[in-house]
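The complex appears here minus one protein chain, its other protein chains still in place.
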Amino acid sequence: MARSAQIDVAVRFSETDLMGVAHHAAWVTWLEMGRLALIDGSGLPYTEIARTHHLSVVSVSLRIRRPLVFGDTARITTVLDKVGSRKVCFVYELHHRDSGVLVGTGATEHVCVDLEGRSSRLPDRVVAALHHEPAPSR
Amino acid sequence: MARSAQIDVAVRFSETDLMGVAHHAAWVTWLEMGRLALIDGSGLPYTEIARTHHLSVVSVSLRIRRPLVFGDTARITTVLDKVGSRKVCFVYELHHRDSGVLVGTGATEHVCVDLEGRSSRLPDRVVAALHHEPAPSR
Amino acid sequence: MARSAQIDVAVRFSETDLMGVAHHAAWVTWLEMGRLALIDGSGLPYTEIARTHHLSVVSVSLRIRRPLVFGDTARITTVLDKVGSRKVCFVYELHHRDSGVLVGTGATEHVCVDLEGRSSRLPDRVVAALHHEPAPSR
Partner (left out) sequence: MARSAQIDVAVRFSETDLMGVAHHAAWVTWLEMGRLALIDGSGLPYTEIARTHHLSVVSVSLRIRRPLVFGDTARITTVLDKVGSRKVCFVYELHHRDSGVLVGTGATEHVCVDLEGRSSRLPDRVVAALHHEPAPSR
């Protein structure tokens, strides 16, 4: 069964725009918060991964079904979609926390890179953690 | 022939992240700058449209082929992809200005809303401007 | 005794820059979160105030004693410093939540404006709420 994580993110005043709603670029940062929560929940926090590698974003897609305003809280569910040898994919659902209404969906693809930005295989400890098996000692 | 616009955007220091590259959410704001330049080039500036309507983002997709770093400038080409009665779509290509390398592509879909956020037909003057016909007096 | 509020804010990945630390503009948005938490705690949420008025920022000062990195959480203490007839001032202390170390301080000044941006007296219900007296019916 796919791993998932859920977080709540309140719309910040600074994330609104002159239309009076949360700007779509803020939604993109919320997806990032969702997947980092999923990774942290794997037992291998991203701060650990980041000592040697990064999961560089190669694609983002976001669909906004209903805007969110200041005062709203988004409930973001992130699901680990695929783990390849060099790539990881996540999908997302965003609900308005208080009403339960689905307000958006998203997907991101990531390639593993080393600290110089060169493409790399996913470290075994990352794959193991994402699969929720006990991480090898590091 | 499809209308298009080209702008150059230098990566801001504040747009970088700890990986040392421009954060992908910054790329999303660059797409916005690209389409607003296209709209402004239509003879009907977005500030005029915004007196009565907005083009609310309902979907964004972005593919990053190569990261950009502080010191780089992105050349963003925006093409008007479709104009419906209530919807507008744009597609984007991003090149590294100095090398000419294609670094990313994107697409966005927008629905027309009034200032209360209700779905609306695109005003005739907006459709006319996007089609580059003389805008009706406003 | 001055009213105060405390919130914890985890550094977001998207808030870091190529130096590997939280960008100072992110700190400025954290001050905003701190004061909005204080206002919300007054019993008159900012979303209510914002129906008729805003507390427009006229000055910000921020001193960073120690940088914060991704993985850190800031504990932000906001104190209501002054309430005038047209002006409100807040001061802030930021601590590294886990170590307790003081990492920064700040201050902001705000003038009351109506929804057209014109200078305005602070509504009585706002003054009352900030002073923690029972808010008049609204």
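Per-chain numbering from 1; labels A, B and C assigned in written order.
FYI, a residue touches a chain if its C-beta (ideal position, glycine included) is under 8 Å from a C-beta of that chain, and two chains touch if they have at least 3 such contacts.
As the structure is a prediction and not an experimental result, all values here were calculated from the model.
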{"item": "Residue of A:R3, A:H23, A:R75 or A:H110 in touch with the missing chain, whole complex considered", "value": "A:H23"}
{"item": "Sole contact to the chain not displayed, among C:A10, C:V60, C:C89 or C:V127", "value": "C:V60"}
{"item": "Options B:S4, B:T29 or B:T73, residue touching the unrepresented chain", "value": "B:T29"}
{"item": "Positions on chain A contacted by the hidden chain, ascending", "value": "13-14, 16-18, 20-21, 23, 25, 69-70"}
{"item": "Chain B, residues in touch with the chain not shown (by the definition above)", "value": "12-14, 29, 32-33, 36, 45-47, 50, 70-71"}
{"item": "Chain not shown, touching residues in chain C", "value": "18-21, 24-26, 28-29, 32, 50, 54, 56-65, 67, 113, 117"}
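Basically, only the chains that are shown with their structure count from here on.
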{"item": "Geometric centre distance via CA averages, chain C-chain A, whole Å", "value": "28"}
{"item": "Where chain A and chain B are represented by their mean Cα positions, the distance between them in whole Å", "value": "24"}
{"item": "Residue numbers of chain C (touch at least two other chains)", "value": "13-14, 70"}
